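With one protein chain withheld, the remaining protein chains of the complex are depicted in position.
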Amino acid sequence: MKVTVDLSGGLELLFDKKKVHQIEFSDKNEIPLRELILYMRDNLLKERAELFVVDNTVRPGILVLINDADWELFGGIEYNVEDKDTITFISTLHGG
Amino acid sequence: MKVTVDLSGGLELLFDKKKVHQIEFSDKNEIPLRELILYMRDNLLKERAELFVVDNTVRPGILVLINDADWELFGGIEYNVEDKDTITFISTLHGG
Amino acid sequence: MSAVYIKDHSLNSNEIERYSRQLITPDIGVQGQMKLCASRVLVVGAGGLGCPVALYLATAGVSVLGIVDYDTVEISNLHRQIGHQESSTGVPKAVSLANTIKSINSLVTVNTYETTFTSETAMDIIKNYDIVVDASDNVATRYLINDACVLSKKPLVSGSALKWEGQVTVYNYENGPCYRCIFPTPPPVDTVTKCSDGGVLGPIVGVIGSLQALETIKIITNNKEGVLSGRLLIYDGMSAVFRTVRIRGRQPHCSVCGDNPTVTQLIDYTEFCRSNYSEAAGKVDDRV
Partner (left out) sequence: MSAVYIKDHSLNSNEIERYSRQLITPDIGVQGQMKLCASRVLVVGAGGLGCPVALYLATAGVSVLGIVDYDTVEISNLHRQIGHQESSTGVPKAVSLANTIKSINSLVTVNTYETTFTSETAMDIIKNYDIVVDASDNVATRYLINDACVLSKKPLVSGSALKWEGQVTVYNYENGPCYRCIFPTPPPVDTVTKCSDGGVLGPIVGVIGSLQALETIKIITNNKEGVLSGRLLIYDGMSAVFRTVRIRGRQPHCSVCGDNPTVTQLIDYTEFCRSNYSEAAGKVDDRV
């Protein structure tokens, strides 16, 4: 399965400044969203993991979208990510 | 087959002020884009057809998109519209 | 009195002349212009977002515009804050922006509040307005504005920007979600980048502030369908791509707008967020 991960609001700075990541899990058909997040923390994010994950979920202030809609509409972190899903992580902005 | 037609830039005023139209051709799998345009002229557009079609194609000043990309990238009016395609007609704006 | 022709609107000839191009716009019309000319909007923040928001709302003809800002104009503001002038350096931003507005539209009443928006001042200020625009620059103020809007039942047009990016949505509108429904817990202080650290471009706040003004106009003119409630607009200026995404509705368990709220009056948001009502100041801890 292939998953597209989108990062915005500055989160891309934690991930090599890349806003779009293609992740492939050749041995899986689906993956719990929580596992994807921990996979990202352990494999894509090199340092300062606490800016992305706190208590085994995304830290407060990050909005997660599943195919362009709020993850809360799909069960939040309990969602099972499927082939070709796009998961977006948006750090909310506060400046003005 | 089902086609989604999007209208913008004021063209929707010619089509009952509706920006999105779902058109179904139950007896077809595909339809030449030219036929779709003439179908729209003859069935959806009640008056002032010359504001939409001139010389059997869209009038100058209308940009046509096939699934969000310029129709010129797909052969223009010779394109064959397929099931679930979205065809967008944009009247270019000149004001400021 | 003796006129045979009874006009069906309350606009005077100055207003008709000034707003003619606006009141002929579909879905505004004379009725929409009358609503605009009777509306009262509070803009919190007279900075990068507040300038275009206040300018476009004032030129559109709102009746009363409130502007809250404790800060004064500095030269380093002027690259993005187009409602201030060089000659206003040192002048309170609320006053400077109000003066600019008066020079463009003298029909608008502008109230200035040269104060920090706090738990003590917020409710008293907000009660005079129909709609609140969040053009602030820090986390604590954003939670404060949200709660004050929920408690006083006013819709909130929220915008934010940093570097090349921006976000816009409308909270607490027609039973839609509030800020806490989406973000129940404030972000860790270390994860918040300020404009003074990360920078921000003028056209980015120009886009976001203009979008906030338009949402406010839609709310005033009762164009409910179009209002960005339950949706979030995300803007990436570098790639020139916007996305309008669906977000959750009002959450029954929300601590302020839910069915059994635990927040029933304003709290201390600097403590809740561990940061100050000001971008310039650092964390609460730094004040020691």
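To keep things simple, chains are lettered A, B and C as they appear, and every chain counts its residues starting from 1.
Convention: contacts are C-beta pairs under 8 Å (C-beta built on N, C-alpha and C of every residue); 3 or more make two chains touch, one makes a residue touch a chain.
If you're wondering where the values come from, they're calculated on a predicted model, not measured in any experiment.
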When the whole complex is taken into account, which chains on show are touched by the absent chain? B, C
Sole contact to the chain not displayed, among C:N12, C:N128 or C:S239: C:S239
Those residues of chain C which, in the complete complex, touch the missing chain: 14, 17-28, 52, 55-56, 59-61, 75-76, 78-80, 82, 84-87, 103-106, 163-164, 168, 195-204, 206-207, 209-211, 213-215, 217-218, 223, 226-228, 231, 233, 237-242, 244
Since one chain has been left out of the picture, which residues of chain B touch it in the full complex? 8-10, 19, 50-51, 54, 59-63, 65, 68-70, 72-73, 88, 90-96
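Just so we're on the same page, only the chains that are shown with their structure count from here on.
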CA centre of chain B versus CA centre of chain C: separation in Å? 39
Scan chain B for residues touching two or more other chains and write them down. none
For chain C, residues contacting two or more additional chains: none
